[in-house]
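With one protein chain held back, the other chains of the complex are shown just where they sit.
Labels for the chains are A and B, by order of writing; each one numbers its residues from 1.
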Amino acid sequence: MGLGKFLIKRTIQGVIVIWGVVTITFFLRFLTPGDPVSALTPPDAGPEVRERMAENLGLNDPIHIQYADYITDLLMLDLGTSMRTGRSASIMILARLPATLELALAATIISMIIAIPLGVISARRRHQKSDYAATMFSLLGISTPNFWLGIMLIILVAVVVGPIPTGGRDVSFWEATVMLFLEANPRGFGNWAIHIFLPAITLGTYFTALLTRLTRSGMLEELGKTYVEATRAKGLPETLVLYKHVLRNTLIPIITVLGLQLGTLIGGAVITEEVFSWPGIGSFLIQQIAYRDWVLIQGILIVIGVGFVVINIIVDAMYAKLNPKVVTE
Amino acid sequence: MISKRLKQSLRSELRTSLMAKIGLVLILLILIVAMFAPFLAPHHPTETRVSDDPEVDKTDLPPIGMGYETSETRLVDGEMQTVETTIEPDHSFILGTNTLGQDILSRLMYGARVSVLVGVLGALLATAIGVPYGLTAGYFGDRIDDSLMRGADMMLAFPSLVLAIALVGVFRDTDFHTQQIPDPFVLAARHDTLGSFVPRGEHVAAMPASITFPVTVTLVVALVNWVWFARVARGEAMAIRQEEYVKAAKSVGASNATIIRQHVLPNSLTPVIVLATIQVAAIILLESALSYLGFSETTLTWGYDIQQGQSAAATYWWIAFMPGMAIVIAVISINLLGDWLRDALDPSIEGEGGV
Partner (left out) sequence: MVREAGTDETRRSFLKFAGAATATAVVAGCLGEDDDEDDTPATDDDEDGTPAADEDVDIDEVTVTQGSVTDTLDPIDHNDTPTWNILDQAYEPLVYRDRDGELISLVATEFERTDDLVVELELRDDVVFHNGEDMTAEDAAFSINRTNDPDQSQQAGVIGAIDEAEAVDDTTVEITLESAEPAIFRNLSAFGRIQQESWVEERDDDELATEINGTGPYELVDFEEGSHVDYERFDDYWGDEPAVVEARFDGTGDDGARVASLQGGDSDIITDVAVEQISEIQGDDDVRIEGEPSIRCLFLVMPNNDGPFDSHEFRQAMNYAVDVDSIIESLLNGFGEPTSQPTLEGMFGYNPDVDPYPHDPEEAESLVAESGYEDEEITIVTPTGRYLADTDIAAQCASDIDSLDNVSASHDEWETQELFDVTDTGTMEDSPDIFLIGWGNPTFDGAYAMNPWFMEGPFWHFESEEMEDLLTQAADEPDEDAREDLLMQANELAHDEAAWVFLNQQYSIYGASEDIAWEARNDEDILLKEIFAAE
């Protein structure tokens, strides 16, 4: 089976999972106590109003017709109309998406910059102080609730650096880029970096800890293999051996696990956004739960679920590229 | 099941690993504190000490040894007056007090009860859902396996916190979101007319008569996490059904249910126990996130206390700091215990954690 075929197969599987995600989300509204009309009408609606709304929403139709309508709308990228504001759910959710993506990417990048060298050092100096320190750090990292970490970082930074902005986003990455290239004004980037720094560290901590652990154990496994001795014997400098040969082989399993853990990253983003008033899809979800706007809640769940599946397919593709063996399995 | 060999390996791992010892001691400590909170907590956890008399007012006291100088602005007769004051800790509030003058240490002890209860019951419930599901899938294999596990995997398309928030949103309008559990010690102390059966009887009798148990949150964390159990159980079942003795049992006409109960289930228990341990930590983190976001309907939890302390965190750092430390310590010790079990039993187990 070639790479292309593998990807097609993987995509078909992905589509099935996406269908499942959509279906689960659809039935979520039937889980709410009482009838779905209550979930989709404002709490102060009277009986006639409910009846009218139920009629107009198609809630009186048999379930399979409702389901078909729902899927048809989704295929046209229509997530429905927000109950509270009467606006298109797709547009409202889309407006919040870039902020979350920026945050998640920044967190991933920061994590990799910190975790990979840390894992390598730790593996190389196994059972030395620096190894224990790194192990302790990663244990702390996976055991710390990140909303609390965020609050503590805000206090710490205020004491150490003085007052710097710790809430909101100020400028988007895109705006900062435009400012830099069209107006030759680097201030936008400065602002962007200041505002994303703390949330990204907060969100990235769990990831960093996990990545450090993975890198360490992966490196240890690789270091025990014979080819390492062989390359060392050839007289290559130790750093080159470590980073070029050993680390590269370690990266393959790391990428897979990272793909699986992206859900944690997105879940973490929800609460990190709440702590830092980051205008992303996570703080939007929490707000809509308060408003009980089920159309938007469903929309957000679908976007997150589908996004997660798509990312996983991409990760699989990268994995397949790095390690052609899986394709044949 | 736990065989002799396993016991030995557990023991030798414990002997060699300092971390495992620390984890075990901490967990026992947390369990004792949670169980005997009415005896150990120095104060009533929700009693406030707000007053216009500065002598009686005990709000915002720092932990012992953390006295400091600060300035405070008050409005007196329509004018703002800023005075320099020294904030002195009060020796009866070891970890200080919050903005309402409640004793932080007592709140942490009572908060441990909710965390332990939700963590353990949530993990048990997830086991009860996930293990039969996974065993069925793994044992029968093929199409049954395919369809069951595809369905389970769809749950994994949602990050656990996102799914948990959505489910809390769904379930919070039901009537069963919290349950008052009477505290047996307090009841005993209150009916202890001789005053000699319950140690510190008077102190215990003054404690809250019941604790609020967040039913919805427990259900939700179980619904979010059962898939991991299903996956592990399935893997075990698939391996075991190839074993000769299972085939033998089948050939003598044992029913599938009997085989699963007698052979497959016992053999898959070890990895499930390890997973359940790790999951308790993940669930405690998830619970704290939900109560931080205000979704847990109880106000005596670590996550709630962090949220309560957040707005004043810049001035009174300890209010949000202490419950966070409690979470970190609890989760670390469970993770250490989990590592120990894993090293001793050596299954390779995956599972999502962290919030």
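By our rule, a contact is a pair of C-beta atoms (placed from the backbone, for glycine too) under 8 Å apart; a residue touches a chain by one contact, two chains touch by 3 or more.
Computed from a prediction, not measured in an experiment: that's the story for all the values here.
Checked against the full complex, the candidates B:57, B:90, B:192 or B:343 give a single residue touching the omitted chain, namely B:57.
Of the candidate positions A:23, A:172, A:217 or A:231, contact with the unshown chain belongs to A:172. In the complete complex, the residue from B:147, B:262 or B:311 that touches the missing chain is B:311. In the full complex, subunit A contacts the hidden chain through residues 41-46, 48-49, 52-53, 56-57, 81-88, 91-92, 95-96, 99, 154-155, 158, 162-170, 172, 274-277, 279-280, 283-284, 289-292.
Hidden from this view is one chain, which touches subunit B at 46-48, 50-53, 57, 59-60, 70-76, 79-80, 82, 99-101, 294, 297, 299, 308, 310-316.
The criterion applied here is as follows: only the chains that are shown with their structure count from here on.
On subunit B, the positions that touch subunit A within their shared complex are 150-151, 153-162, 165-166, 168-171, 173-174, 281, 285, 288-289, 292-293, 295, 303, 306, 310, 313-314, 317, 320-321, 323-324, 327-328, 331-332, 335-336, 350, 352-355.
Of all residues in subunit A, those touching subunit B in their complex are 16-18, 20-21, 24, 28, 31-34, 139-140, 142-149, 151-152, 154-155, 158, 206, 210, 260-261, 263-268, 270-271, 274, 282, 285-286, 289, 292, 297, 301, 304-305, 308-309.
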